[in-house]
Structure formats: structure tokens, C-alpha cells
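A protein chain is absent from this complex, but the other protein chains hold their places.
We call the chains A and B, going by the order they appear; numbering starts again at 1 in every chain.
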Amino acid sequence: MYKIGVRIMPRAEVLDTQGRAVGMTLKSKGFQVMDCKVGKFVILQIEGESPAHARAQATKISEDLLCNTLIETFQIEELP
Amino acid sequence: MSDKIGVLRFPGTNCDWDIYKAVEWSGAKPTFLWHQDTFNVEDYDGFVVPGGFSYGDYLRSGALAAHAPAMNSLRTAAEKGYPIFGVCNGFQILCEAGLLPGALLRNAGLRFIDQMIEIETQNSHKRFGLKLKKNQKSRMPIAHADGRYFVTDDELKKIQDNDQVYCTYVANPNGSAGNIAGVMNAQKNVVAMMPHPERAIYEWMGSSDGQLYFRN
Partner (left out) sequence: MTELQTKLKLYRLHKDEYAQIQKLLGRDPKGLEWALFSALWSEHCSYKSSKVHLKQLFSQSPRVLQSFGENAGIVDLGQGEKIAFKMESHNHPSFIEPYQGAATGVGGILRDIFTMGARPIALANYLCFGEPKANRMETLVDGVVRGIGGYGNCVGVPTITGQTHFHSSYNENILVNAMAVGYFGKADPICLSKAKGVGNLVVYVGAKTGRDGIHGASMASESFDDNSAAKRPTVQIGDPFFEKLLIEACLEVMKKDLVVAIQDMGAAGLTSSTFEMAEKGEVGIDMNLDQVPLRDSTLTPEDIMLSESQERMLLICDPAKLKPLQEVFERWGLDASVIGKVTQGPNVRLFWNMELITDINPTTIVSHAPQYQRPFEKYNSPYLKPQTPPQDTGSTLQTLETILKSEHGGSREWVYRQYDQRVGAATARDCSDPVGVVRLPESGRALGVVLGCRPHMMRLDPQFGGRDSILHPALQLAVMGFEPLAVTDCLNFGNPEKTETMTQFVAALDGMNSACRELQAPIISGNVSFYNETKSKNISPTPSTGLVGLRSKMENLPTTAFTAEGEDIYTLTWGECWAEGLLAEMNDKTPKAFLNFETQGFDQFVKELTKLGTSDLVSSARVVSKFGLLYALTRMSLSGMGARIESAQNRFVEPLYQIVVSTKNAPALEKEVQSWSLKTLKLQKIGQTQKNELVWADVKVKSEVLNQLYKKSWEAQFENLA
């Protein structure tokens, strides 16, 4: 069993509406924030033969469902 | 002498005029209060936090609004026992601001629901719903994506035992704990509900049962 984290963020060139709204509020509260981006973090528990296999599974899952690659990017990491 | 009612406006509030008109209809005098300004609570007899999508409902519904300067004044008003009424997104804001127990989560069906529903009064409120009788049924619309009321089981029991439940759904549309559609704080001055009584004032709207929630 492997624990895989999937970090999903809006693509750099795509407008992050949520990040903009949170950033605006932080600034109006007086925090010195230059930019703010909001994404998602998904933790998957995967049965797999090897870490590489589990990561491959997670990549497939991310491309298939978790992430809309037109507007989002994702990064896979193995969690302890 | 007519009541003076402050109506809070956040960027993204979109039921502000609906509430304004309902308050006016009830014979009280509404005044808009801008989110970036604090206000003098003594100038008013009560407050309404209307529905909408304050700050686009980003992060969590109501979360960003709960940090606006006007909310500091509203906290003072709550502590001093002023009647405060939240509707829909206003309910979410009051929960996020800690003025009401619980939180509102994504509907059980995961989708936005616009529908005429029926609610049942559990307890009346001293200003917003004084004439409502226990078990009285009212028809009015709901229109929300995040309307599933959530509290822990212990907290739910506390709320129920302390008569803080304002109204319940006759048929639970969103998975709310204890069928709760509206709730009050322990002091019973702050009250809020997910359904929209301001959209049920005249018969042509499909129901006029919302009148009792504004009329003193």
C-alpha cells in the first residue's frame, strides 16, 4: 500500500479566480501578499507492486479524473 | 415609530435589494452598511445579513466576508443583544464569524438546488418572526449549493435542548443535521436560515409566507 499525494494547481497562464479573491481579502486586511494561488491536495491510498507502479496509477487517475489538464496542472509525490 | 434596520453589503452580495424591499415592506426603515466601513450599532434597531456570493464564495462560503471591518461592528451588536438576521449566504457568514453555532457544507447531492420547499417553525424570534407559532408551516424557495447544516452530535443536542432551532425542513433537501433550516445563538438574538423569506412576500411570487419573518 502506498500513500500518494496529488497537488493540483491552476495552470500558470490560466486566471485563478479563487486565488485572486483570497489575495484581495488578505491585502485589505493589511497582509503583505504579492500573489496568492489556491489549488487542491488529494491523498490516494493505492495498492501497487512498487512505488513507481503506484505513482503511475496516481498519474493515470489524475489525468483521468482529478485534474482538468486544460486548466490545471498536477504534481505527484509519495507520502510517508 | 419604525425600526431602523441595517442591511450589510459585501462585494458579491446579491440579495441586498431583495432584503431591503422586504424590510421596507414590513414598515421598517432599511439602510445599507458597506463591508469596508465600521458602523455605530446604536444607530440601528436590528441588522440583516443578506444572501449572495460574498467574495464569490471562494475558499469557503462566507469565509472571506467574515473578516470584513463591518463584521467587527456586527460582533459588537451581537454582544449587546441586538437582533441580527441572516439569510442564505448571510447564514454562512454568521457561522464563519462565530456568531452562530455550526457550519454549512456542500449539499448532500453536491449540486445547487433552487426549489420551493416547506419549513416548520420550532421557535419564534423576538424581532424576525415574533408571530411565528411552533409547528407553523411556511412555503418559500431555497437556492443554495452550500446549505447542509453541520454540527457535532453533542452540539446538536445542546442546540435542540436550549430551543435554539429556529426552523426545520419538512423534507430535508440537502442533508442538514437534525433537518435544521435555521438556527439561533444561545442568547437568541442572532438568527439565520437558508430558505429565502424575502422571495415569498407577495402571492405572485408563488407564496407570501415569508411576510411573518419580517413583520414585527
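The rule we apply is simple: a contact is a pair of C-beta atoms (placed from the backbone, for glycine too) under 8 Å apart; a residue touches a chain by one contact, two chains touch by 3 or more.
Quick caveat, the model's predicted, so the values are computed rather than measured.
Only one of B:Y55, B:F128 or B:Y166 touches the chain withheld from this view, namely B:Y55.
Residue B:P141 is the one among B:G6, B:P141 or B:G178 that touches the chain missing from this view.
Interface residues of subunit B with the unshown chain, by the touch rule above, are 11-12, 14-15, 17-18, 21-22, 51-53, 55-58, 111-115, 141, 143, 145, 196, 198-199, 201, 204-206.
With the whole complex as reference, residues 11-17, 20-21, 24, 28, 68, 70-71 of subunit A touch the missing chain.
Everything below uses one rule, namely that only the chains that are shown with their structure count from here on.
A straight line joining the Cα centres of subunit A and subunit B is 34 Å long.
Touching subunit A in their complex are the following residues of subunit B: 36, 55-56, 58-59, 64, 67. Across the complex, subunit B is touched by residues 17-18, 21-22, 24-25, 28-29, 38 of subunit A.
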